[in-house]
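Let me give you the structure first, and then I'll get to my questions.
The complex appears here minus one protein chain, its other protein chains still in place.
Now for subunit A:
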Amino acid sequence: MKDLIIPWSDDRDLGTPARDGMPVTLTIDGQEITVPGGTSVMRAAALAGLSIPKLCATDSVEAFGSCRLCVVEIEGQRGTPASCTTPVAEGMHVRTQTPKIQKLRRGVMELYISDHPLDCLTCAANGACELQDMAGAVGLRDVRYTAGQNHFAPRQNGEANPAYIPQDDSNPYFTYDPAKCIVCSRCVRACEEVQGTFALTIEGSGFNSRVSAGTPEQDFLASDCVSCGACVAACPTATLQEKSVIEMGTPQRSVITTCAYCGVGCSFKAELNGDQLVRMTPYKNGKANRGHSCVKGRFAYGYAEHSDRILNPMIRDKISEPWREVSWDEALTFAAKRMRGIQETFGQKSIGVITSSRCTNEETYLVQKLARAVFGNNNTDTCARVCHSPTGYGLGQTFGTSAGTQDFDSVEHTDIAIIIGANPTDGHPVFASRLKKRLRAGAKLIVIDPRRTDIVRSAHIEAAHHLALRPGTNVAVVTAMAHVIVTEGLADETFIKDRCDWEEYTEYAEFAADPRHSPETTEKLTGVPANDLRAAARLFATGGNGAIYYGLGVTEHSQGSTTVIGIANLAMMTGNIGRPGVGVNPLRGQNNVQGSCDMGSFPHELPGYRHVKNADVRATFESAWGVPIDPEPGLRIPNMLDAAVDGSFKGLYCQGEDILQSDPDTKHVAAGLAAMECVIVHDLFLNETANYAHVFLPGSSFLEKDGTFTNAERRLNRVRKVMAPKNGYADWEVTQLLANAMGANWCYTQPAQIMEEIASTTPSFAGVTYAVLEEKGSVQWPCNADHPDGTPLMHVDGFVRGKGRFIHTEYIATDEKTGPRFPLLLTTGRILSQYNVGAQTRRTANTVWHDEDVLEIHPHDAEVRGIKEGDFVRLASRSGETALRATLTDRVSTGIVYTTFHHPDTQANVITTDYSDWATNCPEYKVTAVQVSLSNGPTEWQENYAAQAARSRRITPAAE
C-alpha cells in the first residue's frame, strides 16, 4: 500500500482563500508570478512556492490579520503590512525576508511563546504544530520574558492561577485545552464561515481574551457545537485536538477516500500509522465538500472496530436455531445449495437480491448481475426503492434522466433556493453548510416542510418563507405555486418555447390556472396561508437563479412521483435549468443511492436506466455475460415480501441493507422474511434482518476495500482500501464467491475490472476508468467520448430526452387518513448524529447526542393527552404500536407528530403502513395516521421483539 502522489493531491495551506479576479502580475523575492486579482500577497507567495510565516491565517477562512507574523515589505509602501490581508497589485515588488521583518517576527513569536507551556515533546501536536514550526521558521532562539501572568500554569506562586482554565473533554472526539490557545481565532472563523454554526466566540479582550463555546463550563458538548471538526482542523496548536491523535500519535501517511455515510460524498484523507487509522480529515480538493465534513464522516468511523462486528461466516437450518460459525466454503456451499434447491422446487423466479446503497458501484453491479446472469431473473431491487425511486420516475419522465442536474458548487451561484421535504442540516450537513454560506451572502430561502427544521432559522440565517404544509399535500402546494406563476404571468416563456414542448406547456398552464389549484382554494387542505404561498412563488419566479433541493419528504408519499414531476415543472416554467445556480437537485440519503440506481439495481432496468424489455440493451449484456436475460421486470422489495407471504418467493441475498428495520410496516416485513427458506444477510453486524436469516456472510467496511461511490451530484469518487478486510474478503469478492458457488465462472481480481465491464456496457459510463479517476480525482457522469471530463451540469443546451415535458400534477389525497381512532399524522426523519438504521452510528460515541428515538409533539396536543416532557407514550397506527419518550416542541404544528427511526428498540416502522407511491411502490413513510397516549413503558410487541432478537442472535462458535 503506497501513498498516493497525484496531481490533484496538493493540499498545502496557501494561507488565504482563492479569488477569481482578473490576472495580476507581481514580483515576490525576485520571482515573477501571475495570480487572480484579489489574491492576498501571502497566497501569491505560497503559489510561487515561498511560504511566509503565519499563525492566524489559514486558507479555509478569510484572513483576519491579528498575529502580525506574516509581515512583509513592499516597495514604495511604508511600514510592514500583513501579507494575509494585503491584496496583490499589478507590478508590486514584495520582499518576504529582510532583517527588519525577521526581527519583527522573532519579537512576535517571543511574545506567543512566553505564554505557552513548553512541553512540546509530550504534546499531542508535537511535529504537527504550527506554533512550533513558526518558532523554527523565524529562528526563535530564546525567550527573554520571565514567566509572569500566564494562561497555562494551573498554580502560580503557590496559588490557583485565575487565568488557567482546565481542559474540556466533554466532546467525545476532541479536546479543548485553553492552556495552549494562542487566540488566533481560526476556530471561531471556521465555525462561522465554514460550518455556519456560530458556536464559538472570542470573549474578553487583550490578555483576557479567550475562545468560548458560550457555556459557563466551556463545555463543548452542551454548546451549539455540532462536532463537525472544522475548528479542530483549523487550530494551529494542540488546543483543539482529536482524541484519537492524543491516544495514537500523529499520523504518518494518508490515503484519499470517500465518506460512506450520506449522499454528499465528502472526500477524506484517511490518516494512518501503519494500518491503524488515526483520524479522518476532510480533503480540501474533494469537489463535493471542498475541505469540510460533518461529525459522521469526520469522527464516527469506529464502528468498523466494534466488538459486535461479525468476522466469521455463519449458517443455521432454521431461524429458531443458534448460529453456527463455519468456514467460508461451508457457508457458501450451504447457501448455493439452498438457493438452487428453491429454484428447482419453486421456479427460477422464486429467489432474488437486494443491492446496497452503502456498497460500492462495483459491488452493486455484481449483485444485480448475480440475479440477472446467475439466478436468471430480474428480482433485484435496492433500498433506493424506499427512498428515491420516485426521483427516477419523475425526472426520467420530464427531463429524460434520473439524476440531479447540478454539482454542489452550483449553490454558490444560487439566488433563491427552495428546500422541500429535506432537512439538510441533519441529513446532508456539508451541503447545508455550503448553502448557509450562500444565504449569509444574501441568497434567499423558501422552506416547504411540515416541521420548522433548523435551516428555517439559525444563526444568521432566516428563511424568507416557511410553508408548513400538512404532510401528504406536497402536490397541492407545488401545483399552487405553478398556479401563481402562470396566472401572474411570471413564467419564462422564452425558455419554455426554446426548450420544452410548448403545446404541453400551454395545456399545463391551463390546468394549473384553474381556480381549484389557487393558493386560496388549496389553503384549506394544505394549511399553507395563501398569501405566504403567493409571495414564495413570486420570489422563486423573479428572484434570479432559482434552485430546488428536495429529499425524502417529497418522494416517500403516495404521490411521491407526482411531486417530483411538479418540481421539474416549476424549474422548467421558470427557466431554472441548464446553468450554474439553478436546477432540480435530489438530496440522496445514503452514500451510494445514486450509484446503486445507476448500476441497474432496479428490477425493470439494466445499468444506465435501460428497460429490460429493450432487446438491444439485453443483447449488450447477453453478449457480455453469455446468458439470456429475462425481458420481464422482476419484483420490487415490497412485492418480494408480498410474494414471500404468498409462497412464490423463497430466497433472498441481501447485501448491506437492513430491511426489517428500514422498511415500512415491520410486521409485514417480518412475516415475509419468516416465510422464506433461505435468507442470506451480508453485513458487518447481525442486523435486524439477520434475525430471520439462515446464512450470514460477514461484510467489509469502506475502509477495507477499493471501489467507487456516486454521490448526489452524479460524481464518482474513489473509495480506497486503507487496511485489509478484517473478515478476509471485500464485499465484491464475497458476491463473486457466492456466484461461483452457484455455478458461475467469474474471475474478477480487482474492482477496476468490474468498472471496465460497466464502462463497456453502459454508454453514460463509457469514459470512466480508474486511471481517469486517478488523474482527475473524480468525474460526474455522463462521462464518455462526448463528455470526456464528465458533466457537472446537465441539460445545458437541451434536455436529455429532447424537449422537456410538462405532465399534469393533480392532487390526489392519500388513503391514509386521520379519523377519530387515529387523529394525528406521524411523519419521520433523521438527525445529524445518527445515520439511517443506526447500525454504524449507534456503534460509535455519536450516541451521546441521540441515544433513543423520541416523539416530537406540539404542547397543545400533549396537554389534551396529559403528556409531559419526557413521558413514555404509546404510539399506535392501524399497522402496529410502539412506545417511546415524548418531547414537547412547537417545531411541529398541532395535529402532527414526528420521530426518527435510528433505534431498533423503538422500531418506528412498526407504525408505518404499506401504502406507497403510485408509480414506484416507494413506501409512504411520511404520512401515517396515529394516536398518542400515555404509557408505562415498552409495548408487548417491543418486548416480544427484543426477546426474539436476542434468541435469534445466539452463536455457537466453531469447534477449535
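Methods note: contacts are C-beta pairs under 8 Å (C-beta built on N, C-alpha and C of every residue); 3 or more make two chains touch, one makes a residue touch a chain; residues count from 1.
Just so we're on the same page, contacts and distances are computed from a predicted model.
Asker: One chain of this complex is missing from the view, so tell me which of "Carbohydrate ABC transporter membrane protein 2 (CUT1 family)", "propanoyl-CoA C-acyltransferase", "Tryptophan synthase beta chain" or "Formate dehydrogenase" is its UniProt name.
Answerer: "Formate dehydrogenase"
Asker: Among A:T562, A:T791, A:T882 or A:T899, which residue is in contact with the omitted chain in the full complex?
Answerer: In the complete complex, the chain left out is touched by residue A:T562.
Asker: Among the options A:K349, A:R534, A:H682 or A:K926, which residue touches the chain absent from this view?
Answerer: Result: among the candidates, A:K349 touches the missing chain.
Asker: Which listed residue, A:Q132, A:S916, A:Q931 or A:S952, touches the chain dropped from view?
Answerer: Selected residue, touching the omitted chain: A:S916.
Asker: For the chain left out of this view, which of A:G15, A:G400, A:G553 or A:G634 touches it?
Answerer: Answering carefully, the residue with contact to the hidden chain is A:G634.
Asker: Please pick, from A:R95, A:H604 or A:R885, the residue that touches the omitted chain in the full complex.
Answerer: Only one listed residue reaches the unshown chain, and that is A:H604.
Asker: Since one chain has been left out of the picture, which residues of subunit A touch it in the full complex?
Answerer: Given the touch definition above, subunit A has residues 346-350, 377, 379, 507, 511, 558, 561-562, 603-604, 611, 613, 632-636, 639, 642-643, 645-648, 807-808, 810, 812, 815, 914-916, 918-921 touching the missing chain.
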